[in-house]
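Yeah, one chain of the complex is gone here, protein chain that is, but the others are all in their spots.
As written, the chains take the letters A and B, and residue 1 is the first residue of each chain.
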Amino acid sequence: MDPLLLGALVAFFTIFVLFSGVSVALGLLIVSAGFLIIFDGMRSLELMPEILFGKLDNFALLSIPMFIIMGASIASTRAGADLYEALERWLTRVPGGLVVSNLGACALFAAMSGSSPATCAAIGKMGIPEMRKRGYPDGVAAGSIAAGGTLGILIPPSVTMIVYGIATETSIGRLFLAGVIPGLLLVGLFMAWSLYSTWRSGDASVLSAGSYTWKERFEILPRVLPFLAIIVGVLYAMYGGIATPSETAAVGALMCLVIAMVIYKLWNPGDLWVVLRDSTKESVMILFIIAAAGVFSYMLSSLFITQAIAEWIGTLDVNRWVLMGAVNIFLLIAGFFLPPVAVILMAAPILLPIITTAGFDPIWFAVVLTINMEIGLISPPVGLNLYVINGIAPDISLKTILKGSLPFVGCMVVAIILLCIFPGLATWLPDAVMGPTR
Amino acid sequence: MAGHSSAAVAHAGNNPFLRAVAAISTVAGWCSAAMIVAAVAITCQMIFVRFVLNGSTVWQTEAVIYLVIAATLVGLPYVQRLRGHVNVDLVPLSLPPRARFFLALITLSLSILIVGIMLFYGFEYWHFAWDRGWRSDTVWGVRLWIPYLSLPVGFGLLLLQLIADLVAVITRVDRPFGLEDA
Partner (left out) sequence: TELRLSHQWSTSDVRHKVAEIVANEVAAADVDLEIKIFPSKSLFKPREQYKPLSRGQLDMTVFPLSYAGGQQPAYNLTLMPGLVKNHDHAARLNESPFMGKIEEIMAGDDVMVLVHGYLAGGFVGKDKCITAPEHVKGQQTRAAGKAFEQMLAGAGASIASMASSEIYNAMQTGVLTAANTSSSSFVSYRIYEQVKCYTPASDFALWFMYQPLLMNKSAYDGLNDAQKAALQAGAAKAEAFYLEEAKKQDAASADIFAENGVEIAQMSQEEFDAWRALAQETSYKAFIEQTPGGQELLDMALSVQ
């Protein structure tokens, strides 16, 4: 059978199987097994466990559970609350200071956590009730945290960047740096929108809530120190010649666990277990998808589908921006349904050759891809952050959360457009720190 | 709309089989978490040896890789029990209860089938490595049947938990897909 036709068939059955409600990882294994049996014979089936094991046999994957532990351990303490409270005391004179503080806290927390749901939970637990108490609209309160939480995978460290780095053999250190400026850009856009929408809702009391003395402002600063220590420590380990980026994650995880235990008194075995349980749950889920997606991509390659698609796209004579637009729409749709790692692992081997032949920078593309994945995190039907918010504030309906998040999706689209016009936003920092590539 | 965090832990009710499987999966979860912690500790030890003592680090990288693999595979049944494996439940949500019940039977049976296949060939692969005395091609030279053991163990336990989930749905101890009735 023609590999392209076969590819269409695989796409159809994958969608069909995944929509049945089977877990994503097992669904990928089922589709792979089916196509391998029919088009490659039973022999290939024997290989599945071996390939699955082989995909996990990679030191860089270690950093996934580590960066998740970093976020989860700190999220289980009152550190997130301290962070946004400190920001709030200092930003109280800024109109809408509370929502700005919460978004700033999300950005800072994202610099410690590799995953988005953790970022969302850490800041949202205190931030959302506080914003609602001060009269912010529910949609703004929930939407800003849901969107702010997505920064977890753009601002380094980032689990999706690690997975992209592994799948495409791109330097993870470089990818991390590439996310910094776009991350700050997004924070700025988010803040601007929040301020505008709060101002438009017209409740004056919201805009100038609370006032703090200078004593109160300085008093809280020491409570932000652990954060700075962790962030500086991780950056120093990573770029200062102590450890490779994958190893740095372990240093970060250890620092966060120790700080959570010593400074935030998280030494009750029950509480510690909750941190470990949640980290294990998220890590195993992600790693199993990575392993299953590995088997899936073996199937695609073995049936020559990957190669045929790359060749076919190569023969198309379209404008590179039309191509980039098509790629973005594809990623957006995939991101609506699938968790970021699954999209990256399935799409990267097919998309990357296309992207590089069209003259786009793989580091820059990683940032665009990540922002696409962020949109998926706050959009139905599989929007992990929406569920996290729903868990924190069960009385805000999913519809309200969704409506509140929608404008932030707009901000992300604006960010993607800005990145297309000014690619330097992503590539300048890695080039400045690590020297230009090639 | 659930999918990830809104569905609760799988129910076991008073069924002794379901309770036993739940207990086994929980122990597997503890082992998985312990292996992740061990991986953190070993990596930090490696950085210390290399950076502070300027010594050789020969076995650590490999040990950490195998620990993370084992944590993933052995953790599978526990995460299944916590319903932590992400799925797209748009269709199940929109179905009436009866259709949803049958769809759950189909997806669970398919899951059991694929995990059974992985268990069978995973065991065979493990046995092959054991039989031929394969080692890793490093100075440490680990006997490969040790890390490969996580394949049959992990998929075996996942199979058990999936069978328990199927039994729970059939005996109405648990709801299909763990979803609340609409």
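In the analysis below, a residue touches a chain if its C-beta (ideal position, glycine included) is under 8 Å from a C-beta of that chain, and two chains touch if they have at least 3 such contacts.
In this text the structure is predicted, and so the values were computed from the model without any measurement.
The chain that is not displayed touches the following shown chains in the complete assembly: A, B. Contact with the omitted chain, checked across A:240, A:325 or A:424, is made by A:240. Touch with the chain that is not drawn comes from one residue among A:7, A:65, A:143 or A:173, which is A:173. Contact between subunit B and the absent chain runs through residues 50, 54-58, 61-62, 132, 134-139, 141, 144.
Although one chain is not shown, part of subunit A still touches it, namely residues 43-44, 46-47, 50-51, 54, 57, 59, 169, 171, 173, 238-245, 298, 301-302, 304, 306-307, 349, 434-435, 438.
In the analysis below, only the chains that are shown with their structure count from here on.
Centroids of subunit A and subunit B (each the mean of its C-alpha atoms) stand 23 Å apart. Residues 1-6, 29, 32-33, 36-37, 39-41, 43-44, 46-47, 51, 61, 64-65, 68-69, 71-72, 75-76, 78-80, 82, 84-92, 103-104, 106-107, 110-111, 113-115, 117-118, 121-122, 124-125, 148, 151, 155, 177 of subunit B touch subunit A in their complex. The touching residues of subunit A, when paired with subunit B in their complex, are 18-27, 29-30, 33, 45-50, 52-53, 56-59, 61-62, 65-66, 69, 117, 237, 242-243, 247, 249-251, 253-254, 257, 273, 276-277, 279-285, 287-289, 291, 337-339, 380-382, 384, 387-388, 390-391, 398.
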